[in-house]
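Other chains dropped; remaining ones untouched in position.
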Amino acid sequence: MAGLHPIGDRIIVKALQSEERTKGGIVLPDTAKEKPQEGKVIAVGKGRLLDSGELKALEVKVGDKILFGRYAGTEIKVEDEEVLILREEDVLAIIKG
Amino acid sequence: MAGLHPIGDRIIVKALQSEERTKGGIVLPDTAKEKPQEGKVIAVGKGRLLDSGELKALEVKVGDKILFGRYAGTEIKVEDEEVLILREEDVLAIIKG
Amino acid sequence: MAGLHPIGDRIIVKALQSEERTKGGIVLPDTAKEKPQEGKVIAVGKGRLLDSGELKALEVKVGDKILFGRYAGTEIKVEDEEVLILREEDVLAIIKG
């Protein structure tokens, strides 16, 4: 996603289908109150602008696998691939290892 | 939950069933106005980002037993275990001893 | 309540029944617009986290008798005793002497 630079505290995420999920991994129960979704971060903004004037780098990095709220963000299609633009605020956790 | 890193002021909690509760311990009355739930903290985020730019470590630590609001957070299933992702804001108290 | 540590600006309070009320003391009229309740503070959090990063100790201390809003907080039962978890914000006044 070389050509798409999210603004500020936004990130671009490719949602992962269930077959791509981590082994022995995370399953989102159908009965969950709010269903999160797995994704891979493909671009991150420059950071969050604080009231102090400081631009704070995001905690989420390109390449991270993340969990995010299913109804968050804006869908777009780039080169036939659907991606989402989220705010870091919508990310629940980074999945490692 | 080695592989799941909550973002910012979020934490991951395993809800405790009543049989796992502390001895002589805390009982949540059925008639309570808002029913809190017991849980064990299994992961914590890096902290709360303040307007001053400071990243303040959370008060809650991994291993803590906590009380939290029953309707707070997002449920996920990891390796057949249901856990919750909460904000520290949703934690009422730490249970010690 | 040695084992229960409220988070941040929260406190734990045992509501006082009318027979336990201070002599010549405070009576809450049935017709009051918002009925406050008397209680005894049995645990206090570490303080309120300010935007400046400072953790400000609470004004309310363990052992204080207080007045608080009747519909504030969360009820829990600890060792057969019902207590409430409030925010200091919900406390109206400290009763002394």
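Order of writing sets the labels: A, B and C. Residues in every chain begin at 1.
The rule we apply is simple: a contact is a pair of C-beta atoms (placed from the backbone, for glycine too) under 8 Å apart; a residue touches a chain by one contact, two chains touch by 3 or more.
Values in this document were obtained by computation on a predicted structure and should not be read as measured data.
Here 3 copies are displayed; the structure file describes the full homo-oligomeric complex as 7 copies.
Following the convention adopted for this analysis, only the chains that are shown with their structure count from here on.
Put simply, the C-alpha centre of chain B and that of chain C have 23 angstrom between them. Chain centres here are Cα means. That of chain A falls 41 Å from that of chain C. Shown for chain B are the residues in touch with two or more other chains, namely 51-52.
The residues of chain B lying in touch with chain C in their complex are 22, 24-29, 32-34, 36, 48, 50-52, 54, 56, 59-60, 67, 69, 88, 91-97. For chain C in complex with chain B, the residues that touch the partner chain are 2-8, 10, 12, 43, 46, 49, 51-53, 71, 74-80, 82, 85.
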